[in-house]
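One protein chain is absent from this view; the other protein chains keep their places.
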């Protein structure tokens, strides 16, 4: 079943003007990207800085609108929804960010942050129990709900961010460089956690990363972006074993995977 | 060139580095690997005499035969740039945004070597060529925001090379860069070390980069050196249980899928304790899969370059 369909999506930004007489140049951050993600599967979006992968993530999360193309979740065009209708479907798709220090409000307890998606939709029945359950699902203790972000390590914070993302039982999680800031041994723990949760909850993952070794370890399919253009797309094993595009090859070489 | 023995960096009761010893010969390329809190950056700063004010540094540290432990800031300043230079993770943060990069690189030449502006800029141009900056003459007049992250790191390498140091300490030099750029910076550092017979201390959590740049390696955990040796040997046949765990935890695509399901990565259980809560014996005690009763309380002996009770008893981790 197709959960997420990105159809011919293009996003352009106007750069700051360089002369007072002419408007600033236009940067095409994402150029005609298309892919589908099946329920319960993992798609990796690989690219370096400036590849447009984060822009793509923000568009999938409906933080930004594409200039062209459509993004459908469960067949529904996200940008055709009204603001309140969009908020009503938000529990279906959540996001985990890169920076475990920036993604939690320093002034709110872990439990408060995890419960936010429940309060947002007025779905507050048994909220406390569901927060506790989410904490345990990510390998923390229910009592950790009372603590503030600074009391946790980077890896634990990322677990809290994941707990917030799964508390509404979403069908899709966008992981935007979710393990990139973590130490290798912590990264392995979080990757395993994501795989476990995916198996237990039937989550689909849109896994965005610059690190090809991480992507191929967790993803079913891979899409490689270079300067907003899709240069390669296919099953992870195939892309790894027989990359066709020179850019993909250079990434594999740089990561020490060839 | 540099001889360090039993160097410790303490913050009150917390030990960021405990009894580190190493020797850096001219032209040596040494990698220091470890995760956050391993003390690898603190060790690098101590070699520059740049430990934080709150730190107490003990042990012996000689540079060119001169004892620098407890040396004054003035003595250190005489060594910095000219004998030991350092580059950091964030090239943007290390450059003055209001100065042309050519002037930034020319400054130490004018200050330390008394060159005039023209002569210093000529030398800066030569350095820019040496570090492989494209169109070096035009780069001299550019500001940091006008060049890419990789080029900024090259500018900082040029700045570090300006006074021909005998040792370049590179603290996570590739971490903020894209993979392809990181690879080229790693290659550049290696080439410069070989061509100039300049020692290189490559501090990084990136094992791939360290494997490329260095011939010797030190693995740190909780402020201690747990294993050392030739880079290829340590990375291909690790002996210490921490090194083994760290290498195994790296996501490697091969063998991750078996019969259609994804294999989980081997992990090191738990998290690194805060510096003041590390076990007094082996720092890895409490997380180690092959722990012995004495590990938490007794410091492990160093046998054949690995600090481990089990290995010392002839066991294999």
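Letters are used for the chains, namely A and B, taken in the order the chains are written, and counting of residues starts over at 1 for each.
One rule holds in what follows: contacts are C-beta pairs under 8 Å (C-beta built on N, C-alpha and C of every residue); 3 or more make two chains touch, one makes a residue touch a chain.
By our rule, contacts and distances are computed from a predicted model.
Protein name for the hidden chain, per its UniProt entry and selected from "ATP synthase epsilon chain", "Pyridine nucleotide-disulfide oxidoreductase", "Aspartate carbamoyltransferase" or "Peptide/nickel transport system permease protein": "Peptide/nickel transport system permease protein". Note that the undisplayed chain, when the full complex is considered, contacts A.
Looking at A:30, A:61, A:182 or A:195, the residue that reaches the missing chain in the full complex is A:61.
Note that of A:95, A:171, A:184 or A:251, the residue touching the chain absent from this view is A:95.
The omitted chain makes contact with subunit A at the following residues, 61, 63, 87-88, 90-91, 93-95, 97-99, 102-108, 113, 116-117, 119-121, 161, 164, 168.
By our rule, only the chains that are shown with their structure count from here on.
If you average the Cα atoms of subunit A and of subunit B, the two centres end up 32 Å apart. Subunit B contributes residues 35-36, 149, 178-180, 182-183, 205, 207-208, 211-212, 245-246, 249-253, 256-257, 262, 264-268, 271-272 to its touches with subunit A in the complex. Those residues of subunit A whose C-beta lies close enough to touch subunit B in the complex are 48-49, 153-156, 183-189, 191-192, 195-196, 210-214, 216-218, 236-237, 240, 250-251, 253-257.
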